[in-house]
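The structure appears below as structure tokens.
The complex appears here without one of its protein chains, the remainder shown in place.
We call the chains A, B and C, going by the order they appear; numbering starts again at 1 in every chain.
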Amino acid sequence: MSHWMGKLKTLLMLSFTAIVLSACGKENLTALDPKGYGAEKSMDIMILSIVIMTAVFIIVAIIFTIAVVRFREKKGREDYIPKQVEGNHTLEIVWTAIPIVLVFVLAIPTIITIFDLADTAEAESSIKVEVTGNQYWWHFDYKGEEIQTSQDLYVPVGKKVYLDIQSSDVIHSFWVPTISGKMDANPENVNTMFIEAYEEGVYWGKCAELCGPSHSLMDFKVVAVSQDEFDQWVEDMKNVNPEEKPQDAVASEGQDLFEANNCMACHAIGSSPVAVGPNLTNYANRTAVAGILEPTKENLVDWIMDPESIKPGNKMTGNYPEVSRDEAEKIAEYLMQLDHSDVNPESAGGIID
Amino acid sequence: MSIASTQKKGFGAILWDYLTTVDHKKIGNMYLAAGAFFFLLGGIEALIIRIQLIKPENDFISAGLYNEMITMHGTTMIFFAATPMLLGFMNGVMPLQIGARDVAFPFLNSLGFWLFLLGGILMNLSWFFGGAPDAGWTGYTPLSTSSPGHGLDYYVMGLQLSGAGTLMGGINFLVTIVTMRGPGMTYMRMPLFTWTTFVTSILILFAFPALTVGLFLLQFDRMFGSAFFDVALGGNSVIWQHLFWIFGHPEVYILILPAFGIFSEIIPTFSKKRLFGYSSMVFATFLIAFLGFMVWAHHMFTVGLGPVANSIFAVGTMAIAVPTGIKIFNWLATMWGGSIKINSAMLWALGFIPSFTIGGMTGVMLGASTADFQYHDTYFVIAHFHYVIVGGVVFGILAGLHYWWPKFFGKVLNETMGKIAFWLFFIGFHLTFFIQHFLGLMGMPRRYWVFLENQGLDTGNLISTIGAFFMAAGSIVFIINIIYTTAKGEKAANDPWGTGRTLEWAISSPAPEYNFKQLPLVRGLDPYWIEKMDGNTKMTPAEPLDDIHMPNGSILPVIISIGFFIASFGFIYQVDNKSWLIVLFAGMVIAIGSMLIRSLKDDHGHHIHKEDLEKEAD
Amino acid sequence: MTGANINKINSFKKQKQKEEMKHQVITFALMIIFTLVAFIAVGAGMNKTYVIPLILILALVQVGFQFYYFMHMKDKGHEVISSLIYGGIWIAAVTVLTFTTIIWW
């Protein structure tokens, strides 16, 4: 019996380690490979707690195993009545005291990091972005810069960026696992949190609070670029001219259609307070269409023609005149040519797919 | 069994008997049956969830339906499966354990059950009337106030009904334990399951009102235009979260404490050894309950309550590890030096210890607020609470079912099938939920209808889904076992395990209507064991044989509950059309009218006569 | 027991009840006074920082009177009851404290 048991065990162990190793998950999405300040602090506490937990679990497992193996009812001694032990004070004190100590060991660093992460001392001197969660997309408003973007949040590497997070409708939660833990976007108050990316990259963001049918599709990105590139990007974004005519005819027609179909009522290009729908400035450099689809023209056309099939319950569906495929293609062409900056996801190392 | 059942009854008579019964054992069985039904329902919903997540971007069910599915899965499992099944055990076992003939409020007991059942049915009817609630079992505002359709209205009314029922149960058990302990049954001689029933009832008493208030506010906002959660009129959505979790966290201890009680009965019985550290077990139970009220905001670490609040609640949360640890180690010490017999009931108990310990530890990890910024609302949390709930509560329920089945139904469940069911379920359970810890940390938030391709989440989700089917297989084997045992099983002895320690094993299986012909004299902890060790086969009676006073059955609880059930529809639909107010009033008239009848009509109960009792065998 | 005995006991009991009733009336009078003080304090436009703690304390004392005298919580056989009520009050206090501190606006 023990023969095949042993083999089974090794097999299990092997597959387990295989899973765990491959299981750090996707780089730039996983929380297990932190590349930002908040994520790193969380990781420290995680590691500390896992060490404590593993130790305690091993102790429990050992006592458990010995008890079950050694004190099984013996054949032929079914009538044996063990001694009826009432308790043992020393033991009971030991297994009360040790967990208390362990809890303290975990609690103190936890409290220190809680206050560390809530520190807003540098908020005034840092970049500030107003983050608004909307049913199924994120809006970013760079304070004092007149820059508005949606879905892609550009930040400089190695700098604290303070986010003032709020919601325009239901509760959402802003989460970029590799960079930082999450913070809720509430409708009635502003939560402030800072993020700091250590490395350049395009990091996945997720909405972590149930917010309706398309909650699972409310992805966004943090694009961390070097300070120089960031400055460049800010400069470019400030100089966007929303009226600018595209070069080629198709795109130009697209622009007219964009206006004719009332898209402007919800979508701004350039810095404009309109925020019913995502700001479409610099659309050519978007990491994704509607947050989740690959940034191709076909996907964009699909979106414009039938957003409902892509994001159920989104707030664009049904609020604009029907567009034909031909029209949609033209609009897409126009949007795909909105290239307002040379700093783009590629500058941060590209979207990892 | 009792006098009445010696004659064969027709189906109608049996049905009437159950509709009108105020017998705590029958009510207990009904709680178990209804809870099991809802467990299967919730389980099927779980399977649908897992099928949807079997591969990336699956479209097995639509996004809206998925949200309904998780909401109904969570709500059904917590409120209509786990809680009632545990109430079933309390009803069926606790009065026997303290040597009582009945509970303090038999009528209220029945009313509580029917309110729960109709609440559960009401909520599930939403599937057929335009869609189930879809804001998660936590129903966070303003998503829940703005959710279109009537799903959330069903959620409010269903929970309100069943919550009222549960509250009645809690008060009933408290009074029963305080006033109806038999001769010699002092507090510190009460079996642990009775203790946990007591403490759980206190938790119910103090936790459910917060939910009631929260639901009222939600109901008023949705149905009568108030502005508690309407930000434009100064409302505040965080109030709901606080009220929900002031209830919600104690609720998880309402689930786990009775399960702890069950294990504290089973482990000594099958280790043939008294429970190690009885008094510290009692103390730990109280401490868990007390701390349980002081930690609710650990569900709200990311809400933005500020570092001070987060620190306080983090420390409070971690502190619960201490009393729970005391319990774990006491169980281990009980087995240590014992003579452990491993049958199905014990197997579930043994499976519980490591599984729950893992779940508890991830709980403490979640309590470390800084780390929770990463865990929160991901599959790590899903993994945590299924480890404690399935590995703790469901294992506890299954252990209890195997253990007390003979006492409830007079037959011993089949051992072979019991073991097969355990192993299938146990393996499936770890397969499903262990991997979810990693899924969460790899960036998979919870309540996700789909996960995207190429995010490294495929394998984990596949394994998880496979595990769920193992659990389903285990459940099916258990169902077959029940059917088989009912049809073919042998009649059980009073003390089928031979090592029973508490009073319920001193009487016949199933227990007679009046429980104890003569109330037994309790001489210490584990009274039946004491008598057996002294060579007695029976408890010493503490009173001469006499007439036994019994409460009368009544159909009113059913009618009252139906009245409120009807009124609920009035509440729900008067939003669309004011003429539904008629239904509301009609329902209320039925309910309140029946309550009046109940209070104005004297009901002194009846007696079972001494002469009839003498005819009955022991 | 003889009839005379019962009568004796009864008159003894009556006496005791009269006494208790006297206490009840005193309690009531105090409650009315507390209420008056609270209303006057507010009506007279006293400073907010003093008035709020004052009226809260008056309310608490009054409620104590209700529980202990009118509702007999001071009597024997109320041990379980009072521990439960205290439990309820504790949770009530924690709830109110949170809602007045960590809920914004």
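Everything that follows uses one rule, which is that contacts are C-beta pairs under 8 Å (C-beta built on N, C-alpha and C of every residue); 3 or more make two chains touch, one makes a residue touch a chain.
One rule holds for everything that comes next: contacts and distances are computed from a predicted model.
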| item | value |
| --- | --- |
| Chain excluded from display, named as in UniProt, from "Peptide/nickel transport system permease protein", "Cytochrome B oxidoreductase", "Phosphoribosylformylglycinamidine synthase subunit PurQ" or "Sugar ABC transporter ATP-binding protein" | "Cytochrome B oxidoreductase" |
| Shown chains touched by the chain that is not drawn here | B, C |
| Candidate in contact with the missing chain, chosen from B:G214, B:G428, B:G474 or B:G587 | B:G214 |
| Contacts of chain B with the absent chain, listed as residue ranges | 104-105, 108, 167, 171-172, 174-175, 178-179, 205-210, 212-214, 216-217, 220-221, 224-228, 230, 232-236, 239, 242-243, 246, 596, 599-600, 602 |
| Residues of chain C (touch criterion as defined above) contacting the omitted chain | 1, 6, 9, 13-14, 17, 20-21, 24-25, 28, 31-32, 35, 38-39, 42-43, 48, 51-52, 55-56, 58-59, 62-63, 66-67, 70-72, 77, 80-81, 84-85, 87-89, 91-93, 95-96, 98-100, 103, 105 |
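Heads up, the rule we're going with is that only the chains that are shown with their structure count from here on.
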| item | value |
| --- | --- |
| Mean-CA-position distance for chain C and chain A (Å) | 54 |
| Averaged-CA centre spacing for the pair chain C and chain B, given as whole angstrom | 37 |
| Interface hub residues of chain A, defined as touching at least two other chains | 188-189 |
| Touching two or more other chains - residues of chain B | 236, 238, 306 |
| Parts of chain B lying in touch with chain C, wherever the complex brings them together | 174, 178, 202, 205-206, 210, 234, 236, 238-239, 242, 246, 293-294, 297, 305-306, 309 |
| For the chain B and chain A complex, residues of the former touching the latter | 62-64, 66-67, 134-136, 140, 142-143, 146, 231, 235-238, 271-274, 276-280, 302-304, 306-307, 310-311, 314-315, 318-319, 321-322, 325-326, 328-330, 332-333, 335-342, 350, 353-354, 357-358, 361-362, 364-365, 368-374, 376-378, 435, 438, 441-443, 445, 447-452, 454-457, 459-460, 463, 533 |
| In the complex with chain B, residue positions of chain A that touch it | 19-20, 22-26, 29-32, 38-39, 41-43, 45-46, 49-50, 53, 56-57, 60-61, 63-64, 66-68, 71-74, 77, 80-88, 91-92, 95-96, 99-100, 102-103, 106-107, 110-111, 113-115, 117-118, 169-171, 173, 175, 177, 180-184, 186-189, 191, 204, 206-217, 219, 292, 312-313, 353 |
